[in-house]
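Take this structure, written in structure tokens, and hold onto it; I'll ask about it next.
In this view, the complex is presented without one of its protein chains, the others remaining in place.
The block that comes next holds chain A.
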Amino acid sequence: MSNPFTSIIKGVVINEISETTTTKTITIKLVNGSMNPMPGQFNMLYVFGLGEVPISISNLYPGKRDIVEHTIRFVGAVTRAMIKAIRVGSQIGVRGPYGNKWPLEEAEGSDILIVSGGIGFAPLRPVVKYIIMNRERFRRVNILYGARTPEEFLYKYELEEYSKIPNSKFLLSIDKPYPGWTGYVGFVTDLIKYTDVDTGNSYTFVCGPEIMMKVAVKKLLERGFRKDKIFLSMERRMRCGVGICGTCQFGHLFVCKNGPIFRYSEIENYINVEGI
């Protein structure tokens, strides 16, 4: 086996899209390596001299093993450098893909429900793209996506396309009333009551702030969704991505290796325990 730490592929940013004031999507061309990441997986992105951070795959480029895309929100040192200093033509290190994937094969033939909030939509965008490309493999599809304000939605240039997926429902929410907004106002988890997928036979994929995921699970269970068919993408502080540094432990689980996606029934004893 090769050394995971030194397997950094050189990447060059070939496109950037400013999504919100604090978020940007970058498309990276891999110069001396390739990969075939799956929806739900992440890469460790490296900025010279600053460090590495785990960032989800946020788009699919079928057949193009030398292109990856990531959507990054500025929160701290490394992500700030990515937002402020990385431009088209900049170099960035890419190590991965790591982690498991959304269970799209297991979900074939079933209804799909997506519940997402904020930057948490980024790892679910490849799922939506996959559904669009393979529409016949799934039954009814519902997508719920919440943001603080209308400006905070990612991929505004694509949302229209999502709303046109056949046999589907696409619902947006914002936290507080906003001039010109005619859609739902409130928490995205409130939208769970408007879903019309078959609860007993639906796969639900959830990603967002931890508190939002907890509320989502509660509401889903109340509506009769099955806990072995609810999947959450968990976040923990990560430093290595491959099960060596130990700092992403969530109970006995290494989020980087055993996750980041977990079946709810696998983590139900942990999810409500503070600081586990």
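In this text, contacts are C-beta pairs under 8 Å (C-beta built on N, C-alpha and C of every residue); 3 or more make two chains touch, one makes a residue touch a chain; residues count from 1.
In this text, contacts and distances are computed from a predicted model.
K.L.:
According to UniProt, what is the chain that's been left out of this complex called? Choose from "succinate dehydrogenase", "Amidohydrolase family protein", "4Fe-4S dicluster domain-containing protein" or "Indolepyruvate oxidoreductase subunit IorA".
P.N.:
The chain we cannot see is, by its UniProt record, "4Fe-4S dicluster domain-containing protein".
K.L.:
Among A:V13, A:A122, A:C240 or A:I267, which residue is in contact with the omitted chain in the full complex?
P.N.:
That would be A:C240, which touches the missing chain.
K.L.:
For the chain that got dropped from the picture, name the residues of chain A it touches.
P.N.:
Residues 1, 3-6, 8, 10, 46, 48-52, 75-77, 79, 91, 93, 236-237, 239-240, 242-247, 249, 251-252, 254, 257, 269, 273-276 of chain A touch the chain that is not shown.
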